[in-house]
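Only one protein chain is missing from this complex, and each of the others stays in its spot.
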Amino acid sequence: MKIAVNTGGGDAPGLNAVIRAVTLAGLRRGWQIVGLRNGYRSLLDPATPLVTLDRKAVRGITMQGGTILGTANRGNPFEMPVQRPDGTWTTEDQSDRLVARFREEGIDALIAIGGDGSMKIAGRLIEKGIPVVGVPKTIDNDLPETDFTLGFDTAVSIATDAIDRIQTTAESHERVMVVEVMGRYAGWIALHAGLSASADAILIPEIPFDLESVAAKVRENEANGRHHSIIVVAEGAVERGGKVMVQGKAVGQAEQLGGIGAYVASRLGTLTGKETRHLVLGHLQRGGSPSTFDRLISLKCGAEAVRMVEEGAFNQLVILKGQETRRVPIPQIAGGMKKVPLDGDAICTARELGVSLGDG
Amino acid sequence: MKIAVNTGGGDAPGLNAVIRAVTLAGLRRGWQIVGLRNGYRSLLDPATPLVTLDRKAVRGITMQGGTILGTANRGNPFEMPVQRPDGTWTTEDQSDRLVARFREEGIDALIAIGGDGSMKIAGRLIEKGIPVVGVPKTIDNDLPETDFTLGFDTAVSIATDAIDRIQTTAESHERVMVVEVMGRYAGWIALHAGLSASADAILIPEIPFDLESVAAKVRENEANGRHHSIIVVAEGAVERGGKVMVQGKAVGQAEQLGGIGAYVASRLGTLTGKETRHLVLGHLQRGGSPSTFDRLISLKCGAEAVRMVEEGAFNQLVILKGQETRRVPIPQIAGGMKKVPLDGDAICTARELGVSLGDG
Amino acid sequence: MKIAVNTGGGDAPGLNAVIRAVTLAGLRRGWQIVGLRNGYRSLLDPATPLVTLDRKAVRGITMQGGTILGTANRGNPFEMPVQRPDGTWTTEDQSDRLVARFREEGIDALIAIGGDGSMKIAGRLIEKGIPVVGVPKTIDNDLPETDFTLGFDTAVSIATDAIDRIQTTAESHERVMVVEVMGRYAGWIALHAGLSASADAILIPEIPFDLESVAAKVRENEANGRHHSIIVVAEGAVERGGKVMVQGKAVGQAEQLGGIGAYVASRLGTLTGKETRHLVLGHLQRGGSPSTFDRLISLKCGAEAVRMVEEGAFNQLVILKGQETRRVPIPQIAGGMKKVPLDGDAICTARELGVSLGDG
Partner (left out) sequence: MKIAVNTGGGDAPGLNAVIRAVTLAGLRRGWQIVGLRNGYRSLLDPATPLVTLDRKAVRGITMQGGTILGTANRGNPFEMPVQRPDGTWTTEDQSDRLVARFREEGIDALIAIGGDGSMKIAGRLIEKGIPVVGVPKTIDNDLPETDFTLGFDTAVSIATDAIDRIQTTAESHERVMVVEVMGRYAGWIALHAGLSASADAILIPEIPFDLESVAAKVRENEANGRHHSIIVVAEGAVERGGKVMVQGKAVGQAEQLGGIGAYVASRLGTLTGKETRHLVLGHLQRGGSPSTFDRLISLKCGAEAVRMVEEGAFNQLVILKGQETRRVPIPQIAGGMKKVPLDGDAICTARELGVSLGDG
């Protein structure tokens, strides 16, 4: 057996742990394990060698962030960017050539680690006859069916740590601090980090916000002798009734101001008369050594993916229920979105703690 | 309504987050919230005032380790230590006086946060007519029914971080390092931290170990050019066929050597001829700021406990399934033990990675 | 003796350790220690009570970021903002009233903890007869005479940690990442964090940069098989010959783009054709628990300040040479600026490591 591993989309802490588990579990079965460098593009180019994944290659990588295989932002083989003779760019379906290359290299199965986009590509490769097992990855935790996705716990921890730091400086200066975190379509990071770091308001895509309601929370704090406030905003949060954000894409005033965090800070300054600052955590959230939780679920997912290949359980995805892995068909997931449930424990806890969700 | 909160048993990161959530959720309902200082003993002594839990008392405590209420190691009201006139000690059932004091103070319900011992006490107080809701706490994660208990993720993270540190010094000196972690009856911490930190062998109470098998792993490493090995041992691990440990209690040679970690290190040195060192993490694992994961589940449990009081759902415990809280009757839990399942993903992943579990 | 403590200017990790050391060393001498809340303004208002600093008030604060006394951004008693009857604002010299209030409160001496601005105010209060001892504080480390200022080591550590995280994501995506750190007039944080985190280029105010030179470094990396680059930019870095930045104040194009980091990222993207991202660390750098190094120098400075008061060594400042405190007259410092020496070990080391300083 010869198994290929691919990491696609944005990097996430835990990818290397998956690669290590796949490699060790595969070698144990006497299989050959190879990695695609920077996504499918490398396989399309016969000059680019596959990465040999042996014991030495994966030593010590569980604790490393990123992916030793690299990842490609524009690596969709069905829409591969190619340059025209006149220098302009277009896209081309190179999937048949990719499938042929898989055959040439003698690859028996593919373990595709990636997000929603990668799973869609995986689904189409399966239709073309490539046996694929999927390992889902999204820092945003917005994948259906699974309790947790790898990278999420680390991202929440980094965001919480940052907000913890911001607390003391906000308190010393009696400021309103707005922290913008990741979460284009779902507010998991904002909600978990905001709760963990005792934020005063948390604005998420699932609940369009009213800034007057947030300003009221800031004023309530003042009245209670708390002269600073911490507002956590998901990048995809939208203003109620407004046209400020559309599907996570900043438009109009927010864009001019440099994003939703800056917009909220500016408007809250006006509404409350308080000194206001904002901070965009951005790429900090996806970097660095994975948390213990992410290392463990990544290792479990990698080991399970190899068992799935062994059993011929293709076109399926590894997910997590509590501490155990489960399998679901890839099509059951693709295109879906796990929003924060408005009646779940996280939202209810936020309300119990008196955190403003911008809808007061 | 007047609600009392008690924290019992060993401290765990996350206790303060539970206290904060209970307080804020209770105040929001117009209730009065009080805390028992250092367990039930304080209530027995009318001179010791209850701790008033208001907004100010719980400000900023989510991120603090320990418990602001303190905890008592010998605070069982059914077996309260009392000194005889001659200076010797005995125990006395003071539960009736405790119940009377609850009445005197006008306490309508008790939220008891604690481990297995605390839940047993809670069960008996319920029989005496005190309405109790339980919030389970055990760093060891060995409570039945629940996916995670508060404090566990932090303990695993601290242990993982320590083992990560040990890796570089072990590698530089080409040593065998034995790290002893908590886990008297169940090997959750050892297994999770060992996997996360890429240990070579993990010894847990569920799988009696054979040191020759561990030594074989050390020799296999040597043969593979890895000249150091990391062995993680749960404090309750037992030697196969041997009488070294009985139910987590060190006897014989291990005791003389200062615990199971020292024993394993000493014996492995003899068996492999390698330089060997050991480290006991001990109290490090229960101290300090809770992880984001523990903060969040603690806040959720605290908020849910208040809702349970509100709904009169007494004699029940808050547990976690995935990311959501559930309720189970206290008697269903008491005395039970959630061992590491030998066919679960954690054990299977360890085997896939080639980690020795001492039973090879 | 009755001693007042004031913290002025931006907060810095370590302020609370100074306050604790002053308090404990003062109490030990039988003195009374009080703190000004949010700067001099509180003393001007007789309705605002002084903060009593006793043993309990300073318990556990060594490890806390920020300042328990709060700090005021516009608290200069010589130019105190006051509102005119028509609602507009002006400033007023209220220093005589402040001096009178010091007398009324029976304060024998003032320990002023702050930056350059605070030391100027201290100098003028001394002229008006208030005995002052100064403890310098600046995250930027740009104070003359002293080897280190409190808060600097923590800021460098936070920035280093952030850049470490960025490395893995930059490598996975083969991107150029630009990280903007603090340092308006001196490049200490950029240089120390950049070296510690293995940056490829470090741009500081002391060395006007040429972006073509930085782009050449990015291309050199590519040629060496390193497909990502990390550029650290001090907020006060200036483009050579250009008019982009004037004395740390962004003008023109950089301002439009949201600061020097965004400007450098945008231009490098154009010059190199690489995908480029930027991150502004901002307030993250001054928040959170102080590093051990900062805790220790803060405690030493606080203890020494009390000895100076005891000995009547007023109008002086505590500084650090290696591990020991020294005293210098406040006027010797005021208005000075410790730039990064171009022939010092930090710059020379950067050049030895092949780091671009933008002047190649």
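Labels for the chains are A, B and C, by order of writing; each one numbers its residues from 1.
Assume contacts are C-beta pairs under 8 Å (C-beta built on N, C-alpha and C of every residue); 3 or more make two chains touch, one makes a residue touch a chain.
These numbers come from a predicted model, not from an experiment.
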item	value
Shown chains touched by the chain that is not drawn here	B, C
From C:105, C:147, C:222 or C:275, residue that would touch the chain that is not displayed	C:147
Of C:28, C:74 or C:128, the one touching the omitted chain in the full complex	C:28
Residue touching the undisplayed chain, where the options are C:196, C:213 or C:315	C:196
Omitted-chain contact residue, chosen from B:133, B:166 or B:299	B:166
Those residues of chain B which, in the complete complex, touch the missing chain	7, 10-11, 15, 38, 64-67, 70-71, 73, 158, 161-162, 164-169, 171-174, 177, 258, 275, 277, 279-280, 282-284, 286-288
Hidden partner chain, residues of chain C it touches	20-21, 24-25, 28, 55, 59-60, 62-63, 147-148, 153, 156-157, 160, 164, 167, 192-193, 195-198, 224-226, 291-293, 295-296, 299-300, 303-304, 306-307, 321-325, 344-346, 348-349, 352-354
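Note that only the chains that are shown with their structure count from here on.
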item	value
Dominant interface by contact count, named by its two chains	A-B
Chain with minimal offset from the mean of all protein Cα atoms	A
Most widely separated chain from chain C, with each centre as the mean of CA atoms	B
Centre-of-Cα separation between chain B and chain A, whole angstrom	31
Computed distance of Cα centres, chain C from chain A, in Å	34
Set of chain A residues in contact with two or more other chains	164, 167
